[in-house]
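Left out: one protein chain. Kept in place: all the others.
So, chain A:
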Amino acid sequence: MADHKGAYGASSSNDTSFRKTWDRSEYAAKAADRDQKIKEEGKARYQATLEGKKYHRRASTPEDTKDTEARSARLNVADKVGKTQIIVAGAGQGKRGKSAGFYCEACDLTYKDNLQFVEHLNSRQHLVATGESGEVRRAALEEVKDRFEYLKRKREEEKAREVVDLTSRIEVARDQEEREREEKRRKRNEKRRKTKDGLGVQEIKVENDGVIC
(Lines give C-alpha, C1' and ligand atoms only; values in the text may rest on other atoms or scores of the structure.)
Protein backbone atom coordinates (compact mmCIF):
# COMPACT_ATOMS: atom_id res chain seq x y z
CA MET A 1 0.00 0.00 0.00
CA ALA A 2 1.10 3.55 -0.60
CA ASP A 3 2.39 5.64 2.29
CA HIS A 4 -0.03 7.81 4.25
CA LYS A 5 -0.31 11.30 2.94
CA GLY A 6 -2.77 14.00 3.70
CA ALA A 7 -4.96 15.59 1.08
CA TYR A 8 -2.70 18.66 1.07
CA GLY A 9 0.50 16.73 1.03
CA ALA A 10 1.21 16.80 4.74
CA SER A 11 3.79 14.20 5.55
CA SER A 12 2.47 13.19 8.97
CA SER A 13 -0.28 10.67 9.23
CA ASN A 14 -2.80 12.63 11.30
CA ASP A 15 -4.20 15.76 9.84
CA THR A 16 -4.80 17.61 13.11
CA SER A 17 -1.17 18.39 13.72
CA PHE A 18 -1.70 22.02 12.79
CA ARG A 19 -3.45 22.49 16.13
CA LYS A 20 -1.73 24.04 19.05
CA THR A 21 -0.14 21.50 21.34
CA TRP A 22 -0.76 22.22 25.01
CA ASP A 23 1.83 21.82 27.68
CA ARG A 24 -0.27 19.79 30.07
CA SER A 25 2.16 19.86 33.02
CA GLU A 26 2.39 23.66 32.93
CA TYR A 27 -1.36 24.07 33.10
CA ALA A 28 -1.66 21.43 35.81
CA ALA A 29 0.84 23.40 37.90
CA LYS A 30 -1.09 26.59 37.27
CA ALA A 31 -4.34 24.98 38.39
CA ALA A 32 -2.72 23.59 41.53
CA ASP A 33 -1.33 27.04 42.31
CA ARG A 34 -4.76 28.60 41.94
CA ASP A 35 -6.36 25.96 44.15
CA GLN A 36 -3.70 26.59 46.77
CA LYS A 37 -4.37 30.33 46.68
CA ILE A 38 -8.11 29.85 47.05
CA LYS A 39 -7.57 27.47 49.93
CA GLU A 40 -5.28 29.93 51.71
CA GLU A 41 -7.67 32.78 51.25
CA GLY A 42 -10.52 30.66 52.57
CA LYS A 43 -8.45 29.85 55.61
CA ALA A 44 -7.63 33.51 56.23
CA ARG A 45 -11.30 34.39 55.78
CA TYR A 46 -12.28 31.73 58.32
CA GLN A 47 -9.64 32.93 60.78
CA ALA A 48 -10.89 36.49 60.44
CA THR A 49 -14.49 35.51 61.15
CA LEU A 50 -13.36 33.55 64.19
CA GLU A 51 -11.74 36.73 65.49
CA GLY A 52 -14.88 38.66 64.62
CA LYS A 53 -13.20 40.72 61.94
CA LYS A 54 -13.88 41.31 58.29
CA TYR A 55 -11.45 39.83 55.82
CA HIS A 56 -9.79 42.21 53.43
CA ARG A 57 -7.65 40.88 50.66
CA ARG A 58 -4.23 42.45 50.84
CA ALA A 59 -3.18 44.39 47.80
CA SER A 60 -0.29 42.57 46.19
CA THR A 61 3.13 44.13 46.58
CA PRO A 62 4.71 45.15 43.28
CA GLU A 63 7.47 42.74 42.37
CA ASP A 64 10.16 45.36 41.94
CA THR A 65 9.84 46.91 45.40
CA LYS A 66 13.10 47.16 47.26
CA ASP A 67 13.77 47.17 50.98
CA THR A 68 13.95 50.48 52.72
CA GLU A 69 17.47 51.37 53.74
CA ALA A 70 18.92 53.86 56.14
CA ARG A 71 19.99 57.21 54.73
CA SER A 72 23.63 56.99 53.78
CA ALA A 73 24.32 60.62 54.60
CA ARG A 74 22.73 63.40 56.54
CA LEU A 75 20.10 65.39 54.72
CA ASN A 76 21.80 68.47 53.37
CA VAL A 77 19.25 71.07 54.31
CA ALA A 78 21.62 74.03 54.20
CA ASP A 79 22.90 73.67 50.64
CA LYS A 80 20.71 76.45 49.29
CA VAL A 81 21.52 78.97 51.98
CA GLY A 82 22.72 82.20 50.40
CA LYS A 83 21.76 81.19 46.88
CA THR A 84 19.24 82.85 44.65
CA GLN A 85 16.69 80.76 42.84
CA ILE A 86 14.25 81.93 40.21
CA ILE A 87 10.78 80.53 40.67
CA VAL A 88 8.15 80.75 37.98
CA ALA A 89 5.18 82.66 39.26
CA GLY A 90 2.30 80.32 39.97
CA ALA A 91 4.46 77.22 39.52
CA GLY A 92 3.42 75.58 42.72
CA GLN A 93 -0.04 75.36 44.16
CA GLY A 94 0.14 74.76 47.84
CA LYS A 95 2.58 71.94 48.25
CA ARG A 96 2.12 70.66 44.74
CA GLY A 97 4.72 71.43 42.08
CA LYS A 98 8.14 72.91 42.36
CA SER A 99 8.41 76.18 44.18
CA ALA A 100 10.62 77.74 46.82
CA GLY A 101 11.58 75.26 49.53
CA PHE A 102 12.56 71.62 49.83
CA TYR A 103 11.45 69.85 46.69
CA CYS A 104 10.78 66.12 46.43
CA GLU A 105 11.19 65.03 42.85
CA ALA A 106 9.52 61.63 43.19
CA CYS A 107 6.29 63.05 44.58
CA ASP A 108 6.44 66.53 42.98
CA LEU A 109 5.87 68.24 46.29
CA THR A 110 7.54 71.20 47.94
CA TYR A 111 7.89 71.64 51.67
CA LYS A 112 8.70 74.83 53.45
CA ASP A 113 10.71 73.44 56.35
CA ASN A 114 13.07 70.55 56.90
CA LEU A 115 10.96 68.89 59.60
CA GLN A 116 8.01 68.58 57.25
CA PHE A 117 10.34 67.50 54.48
CA VAL A 118 11.94 64.71 56.49
CA GLU A 119 8.52 63.58 57.66
CA HIS A 120 7.49 63.39 54.04
CA LEU A 121 10.57 61.36 53.15
CA ASN A 122 9.61 58.85 55.85
CA SER A 123 5.96 58.76 54.81
CA ARG A 124 4.14 55.91 53.15
CA GLN A 125 3.35 58.14 50.17
CA HIS A 126 7.00 58.82 49.43
CA LEU A 127 8.04 55.19 49.97
CA VAL A 128 5.41 53.98 47.52
CA ALA A 129 6.42 56.62 44.98
CA THR A 130 10.05 55.57 45.16
CA GLY A 131 9.22 51.86 45.06
CA GLU A 132 10.29 51.01 48.57
CA SER A 133 8.51 48.52 50.78
CA GLY A 134 8.90 50.40 54.08
CA GLU A 135 10.45 47.32 55.61
CA VAL A 136 14.09 46.95 56.52
CA ARG A 137 16.01 43.77 56.06
CA ARG A 138 17.24 42.23 59.29
CA ALA A 139 21.01 42.20 59.57
CA ALA A 140 22.82 38.98 60.44
CA LEU A 141 25.83 38.85 62.74
CA GLU A 142 28.21 38.51 59.79
CA GLU A 143 26.90 41.69 58.25
CA VAL A 144 27.26 43.54 61.54
CA LYS A 145 30.86 42.38 61.81
CA ASP A 146 31.63 43.45 58.24
CA ARG A 147 30.12 46.84 58.82
CA PHE A 148 32.11 47.25 62.01
CA GLU A 149 35.35 46.36 60.27
CA TYR A 150 34.56 48.82 57.49
CA LEU A 151 33.87 51.63 59.96
CA LYS A 152 37.02 50.85 61.89
CA ARG A 153 39.10 50.91 58.72
CA LYS A 154 37.52 54.16 57.63
CA ARG A 155 38.31 55.82 60.93
CA GLU A 156 41.88 54.64 60.81
CA GLU A 157 42.31 56.00 57.31
CA GLU A 158 40.91 59.32 58.36
CA LYS A 159 43.26 59.38 61.29
CA ALA A 160 46.20 58.67 59.02
CA ARG A 161 45.24 61.57 56.81
CA GLU A 162 45.12 63.84 59.81
CA VAL A 163 48.73 64.92 60.25
CA VAL A 164 50.23 67.56 62.43
CA ASP A 165 53.61 67.84 60.71
CA LEU A 166 53.80 70.96 58.51
CA THR A 167 55.79 69.51 55.60
CA SER A 168 53.54 66.51 55.25
CA ARG A 169 50.50 68.76 55.47
CA ILE A 170 51.83 70.81 52.56
CA GLU A 171 52.41 67.55 50.71
CA VAL A 172 48.85 66.40 51.30
CA ALA A 173 47.44 69.77 50.25
CA ARG A 174 49.53 69.73 47.06
CA ASP A 175 48.29 66.25 46.23
CA GLN A 176 44.73 67.31 46.74
CA GLU A 177 45.15 70.40 44.58
CA GLU A 178 46.73 68.35 41.80
CA ARG A 179 43.81 65.93 41.92
CA GLU A 180 41.29 68.73 41.71
CA ARG A 181 43.13 70.31 38.77
CA GLU A 182 43.17 66.95 37.00
CA GLU A 183 39.43 66.61 37.52
CA LYS A 184 38.84 70.11 36.10
CA ARG A 185 41.00 69.36 33.08
CA ARG A 186 39.10 66.14 32.44
CA LYS A 187 35.78 67.95 32.58
CA ARG A 188 36.97 70.68 30.24
CA ASN A 189 38.19 68.13 27.72
CA GLU A 190 34.93 66.28 27.89
CA LYS A 191 33.04 69.46 27.20
CA ARG A 192 35.28 70.24 24.25
CA ARG A 193 34.72 66.79 22.77
CA LYS A 194 30.98 67.17 23.06
CA THR A 195 30.76 70.29 20.86
CA LYS A 196 30.59 69.80 17.09
CA ASP A 197 33.95 70.81 15.72
CA GLY A 198 35.82 70.32 18.97
CA LEU A 199 36.26 74.03 19.48
CA GLY A 200 34.64 73.97 22.86
CA VAL A 201 32.04 76.31 24.18
CA GLN A 202 33.06 79.82 23.26
CA GLU A 203 32.88 82.06 26.25
CA ILE A 204 31.40 85.40 25.55
CA LYS A 205 33.26 88.08 27.36
CA VAL A 206 31.20 90.91 28.67
CA GLU A 207 32.88 94.02 29.82
CA ASN A 208 32.85 94.23 33.60
CA ASP A 209 31.01 90.90 33.59
CA GLY A 210 27.66 92.61 33.38
CA VAL A 211 28.13 94.56 36.56
CA ILE A 212 26.78 98.02 36.28
CA CYS A 213 29.16 100.43 37.86
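We adopt the following convention: a contact is a pair of C-beta atoms (placed from the backbone, for glycine too) under 8 Å apart; a residue touches a chain by one contact, two chains touch by 3 or more; residues count from 1.
We adopt the following convention: contacts and distances are computed from a predicted model.
Colleague: Hey, which one's the missing chain according to UniProt: "Mediator of RNA polymerase II transcription subunit 8", "Ras-related protein Rab-7b", "SAGA complex subunit Spt7" or "Pre-mRNA-splicing factor 38"?
Modeller: In UniProt, the chain that is not shown appears as "Pre-mRNA-splicing factor 38".
Colleague: Going by the contact rule already stated, which one of A:Arg45, A:Lys152 or A:Arg174 would touch the omitted chain in the full complex?
Modeller: That would be A:Lys152, which touches the missing chain.
Colleague: Going by the contact rule already stated, which one of A:Asp35, A:Glu119 or A:Glu157 would touch the omitted chain in the full complex?
Modeller: A:Glu119
Colleague: Considering the complete complex, identify which of A:Asp15, A:Asp33 or A:Asp67 is in touch with the unshown chain.
Modeller: Of the candidates A:Asp15, A:Asp33 or A:Asp67, A:Asp67 is in touch with the missing chain.
Colleague: Which is it among A:Glu143, A:Glu157 or A:Glu177 that touches the chain not included here?
Modeller: Answering carefully, the residue with contact to the hidden chain is A:Glu143.
Colleague: Using the document's contact rule, name the residues of chain A that touch the chain not shown here.
Modeller: Chain A touches the missing chain through residues 67-71, 74-75, 114-115, 118-119, 121-122, 127, 133-139, 141, 143-148, 151-152, 155.
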